[in-house]
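The complex appears here without one of its protein chains, the remainder shown in place.
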């Protein structure tokens, strides 16, 4: 059923040759695939506070800058991940208000006030090597309207340092825990809190870490029932899902 | 936009309060997700000659028989794969016309005449151990309206036996080639013919065959440009896609 | 610092030989590891509505029944996963009020009224083979106080059936999506809703499914930013984390 | 036994020095390997419209240019894949009519009119990162005489954009679907059309994508029966096999 | 072009109706595939002393017995590997002269005198668990005409026991070394002798032995330049190739 | 240099024809490989307190009993691992003093007093599923003369239970820590103590635990510098090496 | 229970309103998590002689130098691993007394006299390629107060060279054995000595060595009961654990 057929049906209705009930029935039986004109909902991202995102790693500075500019014009918040300072310089030349978060390797441009999350998002990591991923998660969550507390340097081989941060951990409405190597931190944190824990395996390590696969497997096999997992080094995804939970 | 809204719009058209052009525009902008009544196209399988299929391996004979009976009632052709004789007995008790293909481990029930394929589908395998998968492909293709020639016992370590079958291979409009262990047969066949070759890795082998993964990798790395691959032991899928090509 | 030392300190305080400020300081500097008497918080599970759980698969019916009985006496809700009917009979002999959920392979015993979740938990799966895992997630979430809607038979190769369920999907506060084989369902669902999606890979499949690893990898590589993942076949874990999100 | 020997044998027959029966017997015992004159079919590639191909990635610009020139002299169409602009400059210096397809990283030289395919080849991909592989498939198919429609930017996490392209998808005689990350697009497309679908996993992704292995496994485990798979990033192979199907 | 056609062509030459040049041209253009009379070398196996082989593991006793009987009738030596005593009973009922080698899980039937190898084949293994594979290699080599010395119980963790067998090792013309677990034995043996070493990884082990993959990888990474490798548990293949070397 | 040559050399010395210094030099240059008579040191196992061991899993009860009896006659301590009660009954029929450790699946026969270790060996595990491996380690260590303290039910998701056992952990001279699933326990324990920690991954888990590989990788990637690892489920090996450390 | 509550309790004790026994009981029931003031034991590393460590590989020279300087100020011994000469220059500019161990790629700064180990630590490796890892282990062990003997160039394919070093091997109190490729050396060494052996797989090799995974698997599957394993290329960890054993 194409546009012409629907026009014709509407004409029949207008002229009284087809009753409303019958027209409704015919429209109702209209298969999806013939609706060439159905409207795609372009505004979903904006309404949920999720920014437009550019994965900068495999693009040239010029490409990132061009895409960034176009997205800014669309009016929403914009985020570029895995960006170097060189990429930032290219973006800033076009969008002087863009901000660079060096540790997080992220560029942000906040144009709209995102709806505030209902509680605090805790971001936890063990060592300084996991910080870029933890910061990427934090920058993402902040851009989506969340208050973020970042707790670093709390590895499982020095459990007391982690326990000393329990108050912060417990006050979070949802937690993001980043860890490489053996990937045990989310499980230990999961045992200390009642909040959902988003585990982010990082590619930090060498040898049998297999580029983060060891940490990933460790997290998937967690014995804590409040832990779920995202892809290796996916700080952005963890920030998004934590924000969604925090806005529920 | 729900049913009530559309009904109301139609009423406006009928009463002349809204013009056809405007109504058309409003329908056109209707987002997909509000079309609660869009009609799913249930008849696709029937039209394309693809049978309804039951994967019998993880089901009890009683379960297979019950599903088989219900599918037969729907009027199309029915195929149960990975079926034992015991499963067949349970099916036959309900559908006496069902046929059992022991080597293929398949039960079929042909109720409608499938449109005939345009040429011959060649099915090739190396050893007797690959025969169940080759036969599953052949049974599937036949049920979908194809003439099938099966060439067995033509492994790559005895290349002359394969070359002696070249006439058959070249007369096929599309070929299905099943092989376990090193999985080299589809590549050699691919080099002998101009037809598309559907490669089916089988789980035949031991040790470093890793349950068919070695054969699968071999086929994916083929140096013949007319070879594509399906899942390990997926004779059914190969039969389907070969039939689709043969009906083009 | 052991019990005797603390007793002695308290005596000094009582007798005025040590001031409160000084005693406080000495207690404050007390290292964790010397607190032989620190009290483990046994009541966490109860307070959060999380049931006591038995993984029945590797235990005899008698063992499960004995553990189940002991847990029931502790007063909380009890759940046994991966249980056969035979295991259930052993449990029922001791706890006649225990319920068996055959499809979910779960035994439950609800003794306390769990706090109600704030919205609906949607559980989605593609085929009948994924149902046991989906049902395990549903039974877990219900026992923890959540309303659950289960949507089955909506695979990605028949996208219209899934789209027809959009209203249900969109009304969920959090979604659990179970899928085997290629594991694409959570990504497609994630693109249709704004809620967090807990993806559960299942071991349904054969050959290159590698016991669920293919589905797991697919889910981890999702391009939907609202999807996180739990272990293969871990319906229980998905139910727990969905409940935590739904109680936030 | 070379040409001279056979000529001599025929002379003996002509002159009556050797009887037909004996000559037949001597020819009959001629093993394959001695048939110096058995005719290798050098013209297969040309007749099927398949171009001569150079995999440029591991060769120097000078090497590619030299091979390219030699192939052009042989008279058929020539294709170099995985070529940089630098490689193209070297080729153009020798063959000024050679064309560079930058996005596809391909150099082509069409000298003969390939037989036209019977329908349209649809090439589909999700994101801009998959475009080089999709373009390689498109360039290959076009060089082999096919009309190609390329549909980009239709990922499974935004299913409506894909559905909006259904008419194009359905009008293709065969489809090539490229996807990285979770690799779900071929399955969803396979569910929307009746045509054969050639799935091309791409190495787009990071972490658990394992260089495209996750996408590959997802495609092999497809639940759509009209999907087959080629190697990771093998746009060329997909173009070839689609052309073969389109010329049947 | 079949025998009749060539006969007719030769008759035309004899009768002068077709010239030699033209006949030569017609024969010359004869593609391989039309040579119905090209002689396949059916006797290769017999001449090289290689027995006909049945892989009994995945066949029923009745199937093995039937194939065994047919092969015996063909006149060569016959070997069934991976055979149980039950399989042997079925074979013996048809071929009373067949012998069972219990430890090797092999059935043999020697009908022809194999040509004697030029030296001794040494077969070495570490523990009793590797003995079935070592014995399969030994039985195979003996059936092919080789003298075999089997050295067992010489693991690398007790190097002196191995060194005490050096004289035997050094007197072998070729060595087969079977090992599971860490698979180091072939490397150590390879360092003690000048003969070629055929390494056979076995599936003996647990946990990280991954069904013999650890031993296989160890052997492939050998630092001894006289070691080559066959598939996991492939005693038969090792016996064959050792015999070939010993007959050179 | 064989026995005859050495005999001849000694005769020369006796007869004064060769001086002691020269004889010494000639013996000194004697290559290893000619020492047919070098004596293998059979008594190492006995002296180090290591028992003779039988891996019972792949043997029949009768085989284990026969080997066990022979080893007992040799006079040392004997240990059979992976033994069922049925195996034990067969052993006891021959050696009534043999003891069965049901949880550890081990049979022991202590005939000699092993030298006492210098401190306590701590054995730690998380859940009841890991107990068989932990008990195997404990039984092994005790048979080798060590005092063993076993701490069970201290998983990382309930860190307080572990901390409550710190005094025991700290009093151990060496620790064996068994864990399945994510395998994080050895790292956390390693951070609490100064003693060496032998980590034993167990095959406890499902799905992404990959039969213990996830736990193994986790332990190898430990961030605690006092942790080393043995094979999956290798409680025996851990017991041995802990005993060696404890006897230093 | 926070600081205020404890202060108040102490006041009650002082004022006689609460008895010592009751106060003790209330403190005893105090859950861990409320002890905001519990004292973390910062001095553990110093007391055990373990140096502060920097993994230099993924840091800039400036970063390493800054961290190194801060650690030196803390007073303990400092070790930087995986350091280039360029990194050393940056460190020396701030800490002129720092030493560079080129082969070990390590920088050390010894400020405190580590307690001497009780015996000798033997470090063994096969080829020159494994030397950097062996030297890293040696440098670590020396910095922690151990006497180290390094034995190089003793691969298993030339067993006599290893046997010639037996006296050294046997005089070690604990051994570190580094090997790449097939990773068999620790097993052979383990069979020659009674001491514990720490096996270090190295990433030396190519092809099927899979970056050291082959050596790692070989070592985990050792048949010597005195061998345990650390991560690939983890010379530092091996040095630490050997020192701990040598200080017991």
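The first chain written gets the first letter, and so on, giving A, B, C, D, E, F and G; residue counts start at 1 in each chain.
Assume contacts are C-beta pairs under 8 Å (C-beta built on N, C-alpha and C of every residue); 3 or more make two chains touch, one makes a residue touch a chain.
Computed from a predicted model, the values in this text were never measured in an experiment.
The residue touching the chain not shown here, chosen from B:54, B:67, B:80 or B:181, is B:181. Here one chain is not drawn; of B:117, B:132, B:218 or B:237, the residue touching it is B:218. Summary of contacts with the chain left out: across G:62, G:93 or G:164, the touching residue is G:164. Remark: the residues of chain E touching the chain excluded from display are 32, 44, 47-48, 50, 53, 118-119, 160, 163, 173-174, 194-196, 198, 216, 220-222, 225-232, 236-238, 240-241, 244-246, 248.
Within the complete assembly, residues 129, 158, 160-161, 163-164, 166-167, 170, 192, 206-209 of chain G touch the chain that is not shown. Chain F residues in contact with the hidden partner, per the touch definition given at the top, are 3, 6-7, 10-11, 13-14, 16, 19-20, 23-24, 27-33, 35, 37-41.
Rule of thumb we're sticking to: only the chains that are shown with their structure count from here on.
Per-chain Cα centroids separate chain A from chain F by 49 Å.
Within chain B, contacts with two or more other chains are made by residues 32-33, 38, 40-41, 160, 163, 216, 231-232.
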